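One chain of protein is taken out of this complex; the other chains stay put.
Labels A, B and C are assigned to the chains in the order they are written; within every chain, residues are numbered from 1.
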Amino acid sequence: MMPSLNEYLMVSGLLFAIGFAGVLMRRNIIIIFMCLEMMLSAANLSLVAFWRFGNGNGMPVEGYEAQVLVFFVIAVAAAEVAVGLSIIVALFRARCTVHVEDLNSMKG
Amino acid sequence: MTIASIILLLPLIAAIAILLFTRKRATLSAYVSVISAGVCFLLTLGLISGSGEAGSFTWLRVGGLELKIALEITGLTKGMILVVTAVGLLVHIFSLGYMKDDAAKARYFTGLSLFMFSMTGIVLADNFAMMFIFWELVGVSSYLLIGHWFQKNSAAEASKKAFLVNRIGDFGFMAGILLLWGATGEVSFSGLEQVLDRETFDPALLNWAMICIFCGAVGKSAQVPLHVWLPDAMEGPTPVSALIHAATMVAAGVFMLAKVTFLIIEAPVAASVIQHVGALTALVAALMATQQSDIKKILAYSTLSQLGYMVMAVGFAGFVHSGDVLGASASNAGFFHLYTHAFFKALLFLGAGAVIYACHHEQDIWKMGGLLRLMPVTAITFLIGTAALAGLPPLSGFWSKDAVMAAAQNNTLLLIVGAMTAFLTAFYMSRLCTIVFLGKARSQASGKATEVPLVMRLPLVILAAGAVLSGFKFAYGWFLNPDDLPHPHGALPLVLTVIGIAGILAGYMVYRGRDRDPIKVEVFARKFYIDEIYLCLVRLLQDGLAYLAKAVDQLLIDGLIVRGSARLTSGVGSLLRGLQGGNLQSHAFLFGLGIVVIIYLITITFK
Amino acid sequence: MSFIELIIIIPIVVAVAIGCGGPARVLSLLAAWANLIFGVVVFAVILFKGGDGMHFQSARVLLDNPELTLGFAVDGMSGVLVLLTVIVTFCAVSMSPENPGKGSGKLYYISLMLIAAGALGAFCATDLFFLYAFHEVALIPTFLMIGIYGHGREKVATAWKITIYLGVGSLILLGGFIALYVNLSPSGGLTFDISKLATAQGQDPLSAEVQKWIFLPLLVGFGILVSLFPFHSWAAPAYASAPAPVAMLHAGVLKKFGLYGILRVAIPLLPEGFEAWKGLLLVLLLGNILYVGFVTISQRYLDRMLGNSSVMHMGYIFLGIACCNSIGWGGAVLMMFAHGISIALLFALCGSLRERLDTLEFSRLGGLAGSMPFLAVAFGFAAFASIGLPGFANFASEITIFFAAFSGERGFGHLQIATILALWGVVISAVYMLRAYRKIFQGECIEQSQASDLVQAHRLPVVLMIVILLLTGFFPNIILNIIPNLFGAL
Partner (left out) sequence: MFPYYLEICVVVLGVLMLCMELFSGRRSRGKIAMSGVVGLGVILALMIFSVCPPGDDLQYWGIYYYDKWAAFYKGLALLATLLVLVMAREFAPVFKHYTSQDEEESGLGEFYCLPVFVCAGLMWMASAKDLVTIFVSLELVTMGFYVLVAFLRRNVGSLEAGVKYLVLGALSTGFLVYGIAWTYGVSGTFSLEQLGDVLASGDISVGVVMFAFALLLVGIGFKIAVVPFQIWVPDVYQGAAMPVTAYLSVASKAAGFIVLLRVIDPFLAVPSLRDPVVYLIVFVTCATLIYGNLAAISQKNIKRLLAYSSIAHAGFLLMALPALRGTGTIHGPGAESAIAFYLAGYLLMTMLCFLVLTLVRVATDGEDLAALEGLGRRAPLLAFAMLVGVASLAGIPLTVGFFGKFFLFNIAIQNAMQSGLWVVVFVAVLGAATGFYYYFKIIRAMYWEVGVNEGGVSEIRVGRVAMLCIWVLMVAVLFFGIFPASLLGLTF
């Protein structure tokens, strides 16, 4: 039996929540970054699920816009990783740390 | 340009001229002022003999309001203007001697001229607005002249006090004028009289209005309870006391009341208030006078007392006796007393001034004595004035006091008060004369006193003549019909004469040969503690309220509301800044929290 | 360019010129002289042609929707205030020091010029928007002047207070203006033109309820600008801290803007709104006169006392406005003029005293008349003018206002009771003024009384102000004749 839309959405929501929880809880910026990517993946999953069940009668939506967006998201995520990691590397070179608690020179 | 308006404006021009051009040259300034007073006196003679054309000038016009500087010449006016210019001229002349060596002579004469202008304005005013304007202006000139020696703390305080107490009276005066204006839409005296004749008004309103207007007189004529400024005003130069605080300005209240007799007649309650205030002042002031030791203060209290007489008499204009209103005859009696009083009281003050001048500015009577020998002209004229004040026939005071008592003769209580006052008057004047002129000198200064120069003697002599003659018909008949005065019942004049003589004798017996006061009544000497009570009241009410207001202002309005809200704002700001902890994950948490809040808001707005 | 535009532009041009390096004091004096002459000419023209109509009209449409016009014109009321502004500006500039302390005097004179330009623009603008905008222009110069050139420990706090307080007032006012013009504009198109709005009010007035609620922000906003009780607490400390010329301009001129606005905008456009709040206004103005009067009595420093006294006198002007008849409004305008000059004079003298003495605390002063006769006499004139002595314009305006309250209906209502109570303020002001005069100039001399008298150059403006007060006091019709019948126009 094929899973229904709700189940996909549940999984994607869970993924999203896990990612978000990771962002909130992990101290290592790299892991936080991974969690962020997970959130994007969760969004991708719902996009595809919505596309697949979007027509109301259980059939896919016409056209492939959703997939296009998914590809864009993946591409953007990749770019984000590239930029992000380089920033993190620069940070590490300057501060010798990748822990978020150490980033507290500005406040108030 | 009518004669009246020249009389009005000339002193002002003199004052401005001194201020602008001659203030550096004191003697010239003095002559400018004296000449203007002299010309005014001559013009006055022309005015009172002629038909008396008045002038008018629209001072202020806006909307339906038109306030005029308009002159009105009636019998009262003529009598009063003569008093003002005649006494004024004499005081000017006297001042030439008295103020000869004063450093600020120019300022003094500017003040005198300004006063002459203001006083003339009151006298010639045809409406309340104009009268109020000049009413205030005499207050200022009085302020300037009392405070002539402003370096003295007492003089500075006295001038301030005089002005402020007068302002309190003026507050009532203005309120009364406004009430009348609100009811009738008129401010001119003739207009008001016509309106009151034509229409009927709420008597309560008229009574209130009259009482308020009377407040003005209470202030200016120093009636109880606003009498406190006048004794202090003796800090000014003595000629000023003679002119302003004896003969003219303080009488302005009586003059004003006499002018509005038509209103007093319509307001019986107010009239009764006026009578009683006048009588009370007369008695209280006389009692206080008996225990003073400063020669000018004695005369000041005497002035108060006499003003009380006049006010009482004017108040009787509204007295109803057996169905008839006494009317104008009573106020005429008051004005008649004003007229005679102006001469003998100015005489007494100038005489006192001469004595003080001779004794090198010594004012304590217990340091004088035996001056009759040393300065006979002064002494004799002073004694004439005393006799007139005591009401001895046939001097002027006798006639006028007679008229006043005749107005009061149907009110037993006030009649008795009047009689007591008459006795006290004679008593304290006799006390004064006995101590100052008889006996032996009690100090070096008084022992070496010499007669004053001619320029000061001359006014004394002229005024003495006035004190003797002004009570006779020929001297007042030209502005006041003797038939319009109240007629005393049978023995009243005789009784008054006896009382006067008794008072003089009593004073002489008690004080002959004494070196210090045998009678000590602390209450009288301390003026019934009224100054102290007022001081307390001012401290308590005015300053207390002021500090309370200041506290409220600083703590509540500025502190709590204004600065408090500023504090609150910046406090909340700091609190909000606290959210910005700088930690990335707390930022992410707040981010998420924000989303939760928003989604929560969405769900609740959907109900 | 019309004559009026010229008057407004001169100070701005001079400010720019000073900024570009011109000699500050010379240029400012030139501008002040020029404006004084032009202002008198404008006044004379109005006097000649009558104050009811608009003169020197000019208009440039800046925006179509909403219609925004950079337009200026003067009628009698504006004319009086323009005259006031040029006179006070002239005196303020003349009384300004050659070298105002910190740094070059450029900023000092630029600020003065901008304050003057702001006031002139606000009084002449025919457009609601620019009426507001020009007034607001003065905010920054005032802030700078108090902050840089002010004195006293509290100058920082007071500079902030006046800026924020007036800023809040202006914003409330702006809100009211927007609500007003949106509701009132004729259906054809939105407009800020006051005369068009007035026409619209005549043809199709707003409902009483709407008027009531729009009037409230206007009352509060203008009230803050005029220091109406209980929004007065900014005024006294600010004037005490400000340099004398700023205190002169602000207390003498700028403060009148709020009153001008009420007479020009708020009441003509929202007559029923005014009716609704009249009772409240009566209470507040009594707060000004009596409550602030008592606060004034309790002051121990001359500068603070003068500041509070200027707050107190605003109550009388409000009373004149609350009379709701042409007499009262005429009196109110006259009083704006009279108070403007007299308070400017007092602050000028206060500033001169401050230059000469270590302190302005009453208990440490005394007997200065001996060493400074001119200052003493001038201060006497100013003090007597301020307490409403006949002969000065202040008296003429006060008495007009009092009479106004009892004109018209022959009843004895709230207005009359309030007036009688307000009358007591005459006593209060005499108490504090004479007390101050007594403490400073009279009595025994103190050490400081060796200080010198006013320098010759500063005597001209002082004498000028005294002469103007006397002239308009003796002949108040000079001013009253050109005051348009504002009330009748309603």
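The working rule: contacts are C-beta pairs under 8 Å (C-beta built on N, C-alpha and C of every residue); 3 or more make two chains touch, one makes a residue touch a chain.
The structure displayed is predicted, hence computed values, not measured ones.
Novice: With touch defined as in the header, list the contact partners of the absent chain among those displayed.
Specialist: So, spelled out: the chain left out of view touches A, B, C.
Novice: Kindly state which of the options C:Y109, C:F134 or C:Y301 is in contact with the chain not pictured.
Specialist: Residue touching the absent chain, from the options given: C:F134.
Novice: Tell me which of C:A31, C:L144, C:A236 or C:L284 is the one touching the absent chain.
Specialist: C:L144
Novice: If the missing chain were put back, which residues of chain A would it touch?
Specialist: These residues touch the chain not displayed: 9, 16, 19-20, 23, 29, 32-33, 36, 39-40, 42-44, 46-47, 49-51, 54-55, 61, 65-66, 68-69, 72-73, 76, 79-80, 83-84, 87-88, 90-91, 93-95, 103, 105-108.
Novice: Can you list, in ascending order, the chain C residues touching the missing chain?
Specialist: Chain C touches the missing chain through residues 19, 62-66, 68, 70, 102-103, 107, 129, 132-134, 136-137, 139-140, 143-144, 147-148, 156, 160, 163-164, 167-168, 171-172, 174-175, 178-179, 182-183, 185, 190.
Novice: Mind listing the chain B residues that contact the chain we can't see here?
Specialist: Within chain B, the residues touching the omitted chain are 569-570, 572-574, 576-577, 579-580, 582, 584, 587-588, 590-591, 593-595, 597-599, 601-603, 605-606.
In this text, only the chains that are shown with their structure count from here on.
Novice: Comparing the two chain pairs, does B-C have more C-beta contacts than A-B, or is it the other way round?
Specialist: By number of C-beta pairs in contact, B-C is the larger.
Novice: Determine the centre-to-centre distance between chain A and chain C, using the mean Cα coordinates as centres, and give it in whole Å.
Specialist: 65
Novice: In whole angstrom, what separates the CA-based centres of chain A and chain B?
Specialist: 96
Novice: Taking the mean of the CA coordinates per chain, how far is chain B from chain C in Å?
Specialist: Roughly 36 Å separates the two chain centres.
Novice: Of all residues in chain B, which touch chain A in the complex?
Specialist: Residues 577-578, 580-585, 588-589, 592.
Novice: Tell me, which parts of chain A touch chain B in their complex?
Specialist: By the definition above, chain A touches chain B via 20, 23-25, 27, 100-101, 103-108.
Novice: Chain C touches which residues of chain B in the complex?
Specialist: Residues in contact with chain C: 58-65, 67, 129, 132-134, 136-137, 140, 147, 150-153, 156-157, 160, 163-164, 167-168, 170-171, 174-175, 178-179, 181-183, 185, 205, 542-543, 545-550, 552-553, 557-558, 561-562, 566.
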